[in-house]
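The complex is shown incomplete by one protein chain, all other protein chains being positioned as in the whole.
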Amino acid sequence: MENLVQIAIQNVNIDAILPSLVLCSFGMVLLLMNAFMPRGKSTPAAWFSLVAIIVTGIVSLAAWNKPEFGFFGGVALDNYATFFNIIFLVAAGLTILMSDDYLKREGYPVGEFYTLILFATAGSMVMASGTNLMMIFLGLEILSVSLYVLAGFFRNQTKSNEAGLKYFLLGAFSTGFLLYGIALLYGVTGTFDLARMGEFVSANPEAISNPMAVAGLMLLSTGFLFKIAAAPFHMWTPDTYQGAPTPITAFMSAGPKAAAFAGFIRILILGLGSMKAEWTSLLWIIAVLTMIVGNVIAIYQTDIKRTLAYSSIAHAGYALVGIVAANEIGVSGILFYMLAYTFMNLGAFAVLVLVGKKGEENLTLDGFAGFGYKRPWLAIAMVIFLFSLMGIPPTAGFAGKFYIFAGAVKAGYIWLAVIGVLNSAVSLYYYLRIMVAMYFKAPTEEFEWIKMSAPVVASIVIAVVGVLYMGILPGGVISLAKNALF
Amino acid sequence: MYDYLWLIPFFPLVGSIINGLFGKKIKNEAVIGGLATAMIGLSFVVSAGCFFSLLNDPVKVHEQILGSWMSVGHLQVEWGFLLDPLSALMIMVVTGVGTLIHLYSIGYMHGEEGFYRFFSYLNLFCFCMLMLVLGNNALVMFIGWEGVGLCSYLLIGYYFHKKSAGDAAKKAFVVNRVGDFGFLVGLGILFWTLGSHGVWTVKFTEIAANAHLLGAGSLVVTIVTLCFFLGATGKSAQIPLYTWLPDAMEGPTPVSALIHAATMVTAGVYMIGRMNILFAMSPTTMLIVAMVGAATAIFAASIGFAQNDIKRVLAYSTVSQLGFMFLAMGVGAFTAGIFHLMTHAFFKACLFLGSGSVIHGMHHGLHHAHSHDDPQDMRNMGGLSKKMKITYWTFLISTIAIAGIPPLAGFFSKDEILWWAFASTRGHWLLWLTATGAAMMTAFYMFRLVSMTFWGECRANPKAKDHIPESPWTITLPLIILAGLAAVGGFVGVPALLGGSNHLATFLDPVFGHAQETFNLSAHGSHAAEYGLMFFSVVVASIGIGIALYMYNKNPELPGKFVAKFPGLHRAVFNKWYVDEIYDALFVNPTKKLGTFLWKGFDVKLVDGVVNGVASTIEACARGMRYTQSGLIASYAMTMVIGVFVIIAYYVFK
Amino acid sequence: MISVNYFLVLSAILFSLGVFGVLTRKNSIVVFMCIELMLNAVNLTFIALSRHLGNMDGQVFVLFVMAVAAAEAAVGLALMITFFRNRESLDIDDANTLKW
Partner (left out) sequence: MEILFFLFVAFVAVGSGVFVVTCKNPVNSAIALVNTFFCLATCYVMLDAPFMAAIQLIVYAGAIMVLIIFVIMLLNIGTVDVVKSSHAVAGGALMSVLVAVQVLYMLNRGEVANIEGPMTESAILEFGHTELLARSLFTEFLLPFELTAILLLVAIVGAIVLAKRDV
């Protein structure tokens, strides 16, 4: 029995889980803090959680180029994980910045909101650093359970309820498929550990053609594609994104999506690299379908939040192109794109938070009429985000798409790249409508004063800087992303 | 001097930022306009410095690298500028004409709401255009390429409270994006194909140096160049993507002059010039370029016959002249194309600004008379030569220039194009004939314009008649300078036949010479033939002028008779040969559009047809697909199960 | 010791039954119970495979799946309660304000 304890202790490497550990600790302290705070005061919680994000960020950055492994190979805090950790933290930080005023406006100043965001981020980190299906699954569940709650956070609002319930039922349903996939892969390879799984599959090539392995791969992909919001598993996305509180929509479209990509890429390349032929051909179709579905349906939307929800589906499609390419440029392109998307999408949502009125009104195109002249600075920021979403140079969105499509072209998927470019031409249509409303429409009614608060403005400024920096000088970030490949 | 290259786009950018951010606070028009003009003026000074250094420099290609932008594998993309004779000439045109138009705008836009916005956009446009021209690789060029589209969008929609302006702006942007898509796809294929030969690059110099890897006349090079050409047709308003340009006249007149005549619309021509070696490698593409150019030239010219809006005539004229440039590029007369680009920038800018001056005066007069007549309608004009002397004379000079009467600028450039179209190794007499016909029409409609506007009796509202003033000096000074350039600008390219030495061709030889030598692109013919053609084109132009004078000046009632005699023909021309309607019938959802068609009569536009057609198809898809999103959890779950089933069925059972 | 395949087949049948329930039931609590049925079917697969392969990993995973199921049950039922408070219904077809 003592042997066992020794074995366990030898393998406990706190450094390998330090970022998520720190974040969880902060989360628990915050939980206690909330318990003793007077009700209806969430601002201290917001600031505290920002501190948590910053401290965790420092801790994460300290791990750059100093990979740590531990827990019987279950955790790898390598550069890949660190890069994604930073993405999650940026997403969470920007979300927290834009949330406080929003929560007050909507009448839910509840500190637990931030606790849940912290835990969701910790779950994402576990997904990014897990090298074991069990770890990745648990990270995914911590993330999902937090998100179910956050999506339905406004418990008296019908829309929010509905968003939470839909997300929950469909998410749990997809968990069933994901688990079945994991079980089948376990049955074929006898392990959950990705490295051992990879060794086993390459040592036993007949496993590749084993229908159980293939079915396992596909079911597992289904689970992840659901979280990524790829067609045809995207159906929950628009409804949930529209109904969820706006900052949470922003958060969901950036952080958790990146987390799903992080886990998915690691599983595919590390664990199932030998089955590349299968998963590239699957994801090829899925990517095309996702891009088309997202972009085409978005055209017919009038609610801006819903439009952005569809656009986020389309962006998931672009990022999937990078997985199909599965080469250095493509995968580092995904890392880059996820960070870029975090900035541009959260920025756009931050503007939406400002423009919206209580009860999420004002989020149709009319709400933006004449915006460009009434609020020129905000409008310029919005234009920058929209440009980045469209993929117009010199913004981060262009650079990201460029890398991903260059990766696809280099891997020989030229048609995929062409379809991608064509899709981003289509996407122009609905982004442009927002710009037309902002610049070429007179305000329909007297424009209400937007209450600008420092934190939201800060989040917009950070996002603008991020988008422009990554667009004009993407070299730094992309070389980091390249270093981050495992 | 070359170290200061980066300053050229930098100045307008600074001006744009300052005006954009602080213009609202500055308020003072003189400061705002002065600043913007000074910034582009400084660019012009630096450009001139670079240009003249280059002129006396034996090394003709200079690059300035500011820093690394993106690196992808072996591909290094830099923030870099390229100065060679072609870009040197272009920056001179852009900054020179740009400065004059900025100056002009101070007077023209006086008192407009959002004065600062206008100058901010205008400077931003210059920045983007200079990035386009100076970029040393295709991606920097693409920034400019997108950027000019954006600025054009913003400026066309400047009068945003007018719905038509917003629609026109959107149309221009969307059509341009169709072209941009072609550009990107072409670039992607080029990049990939060169990459498969081990050369990963988007730099123009390296593309030119390695183009031979693609193989002359190969299918790849044809596809690549056709994609690029699609990009060019979007930006330069060629068939089939041309009709955004006439609509773009919704923007303020200086914008029409700068963007939709002198600079942005020539970007396509410039791009073909940049990639000349690739185009030279594909005779098929060259032929298509030439045919599209010639067709556009004659087609747009014929539409110009029957327009009554002064700016629309000029817009169709621009489309037509751009057609000439493409024809030149298509028959291998790269120098002639660029030459015509330059002279066209002078006289067309002058014409637009002149029309602006006329509109300005008419507006003033009509305003005085409290009349709501359209100040742009030529049927309300006439006899303005006495009221606006400077405007009249500069306008006339430019008109003669565009008509191709020697020794004004348009003659030399147009004649060179016609000669190449006839005698080049890639030319054909049909191309020549079409172009000559277009030249005759040009002379005709331009003189029709002049006589309706300036000659004869004034048909304006009697109260307005006496209150049409000449414009202030900020407006007339640019007119005088541009008219001067339109008069003498042609002498840089006097052909050898007339005792000139064609400085321009010599100057541009480092850019085009290689391709022209390698692929034997030259025009050969006897001197007699050359003289003959030259003479013939002058005669043809004169005939055009003559008819116009006869119909509109001597016998003002004749056009009416003509219309009465050939009503069908006139209506066909008046309605732009019904192309719009054909497009509609083909592309637009017939049931939905039938009502609109009957309601709007014959006034539906071509690209509206295509754009709306494609858009409505996509929208129909969107509408249909949207209903899959039923909001019902069970159906979502069903979709997921079907998805899983299909995926597994395919992979497990295949 | 009977063959692992028997258990796998039983698990597959239960899984499909769960899918059937999710697709056809309207009461969200029942839908959730059907999802639980699916998860249990997978658990059986895990344990059977674990026994067959002779390593404990699968059974440990089942422990975690149970924890996840418990967590989801708590959150899911809370969501259903709030939904019920707003709509006086648990019918998933009533969750239809967000669409198109």
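Just so it is clear, A, B and C label the chains in written order, and each chain counts residues from 1 on its own.
Everything that follows uses one rule, which is that a contact is a pair of C-beta atoms (placed from the backbone, for glycine too) under 8 Å apart; a residue touches a chain by one contact, two chains touch by 3 or more.
Model, not experiment: these values are computed from the prediction.
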Missing chain: touched chains present in the view: A, B, C
Option from A:46, A:91, A:149 or A:291 whose C-beta touches the chain left out: A:149
Where the unshown chain meets chain C, residue by residue: 1-2, 4-10, 12-21, 23-27, 29-30, 32-34, 36-37, 40, 43-44, 47-57, 59-60, 62-64, 66-75, 77-82, 84, 90-91
Absent chain, residues of chain B that touch it: 634, 638, 641-642, 644-645, 648-649, 652-653
Interface with the unshown chain - residue positions in chain A: 4, 7-8, 11-12, 17, 24, 28, 31, 39-40, 71-72, 74-75, 107-110, 112, 115-116, 119, 122-123, 126, 132, 134-135, 138-139, 141-142, 145-146, 148-149, 152-153, 155, 164, 184, 187-190, 200, 207, 210-213, 215
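Here, only the chains that are shown with their structure count from here on.
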Category of the chain touch graph - line, ring, star, complete, other: complete
Whole-Å separation of chain centres (CA-atom averages), chain A against chain B: 43
CA centroid of chain B to CA centroid of chain C, Å: 63
Distance between chain centroids, defined by C-alpha means - chain A, chain C (Å): 26
Shared-contact residues (touching 2 or more other chains) in chain C: 22, 28, 31, 92, 95-100
Chain A: positions in contact with at least two other chains: 165-166, 169, 173, 238-239, 300
For the chain A and chain C complex, residues of the former touching the latter: 134, 137-138, 141, 145, 148-149, 152, 155-159, 161-166, 168-169, 172-173, 175-176, 179-180, 182-184, 186-187, 190-192, 238-240, 242-243, 300
Partner chain B, residues of chain A touching it in the complex: 165-166, 169-170, 173-174, 177, 211, 214-215, 218-219, 221-222, 226, 232-233, 235-236, 238-239, 278, 282, 293, 296-301, 328-329, 373, 376, 380, 392-394, 399, 402-403, 405-407, 409-410, 414, 417-418, 421-422, 425-426, 428-429, 432, 436, 439-442, 472-475, 478-479
Of chain C, residues touching chain A in the complex: 8, 15, 18, 22, 28, 31-32, 35, 38-39, 41-42, 45-46, 49, 52-53, 55, 57-58, 60-61, 64-65, 68, 71-72, 75-76, 78-80, 82-83, 85-87, 92, 95-100
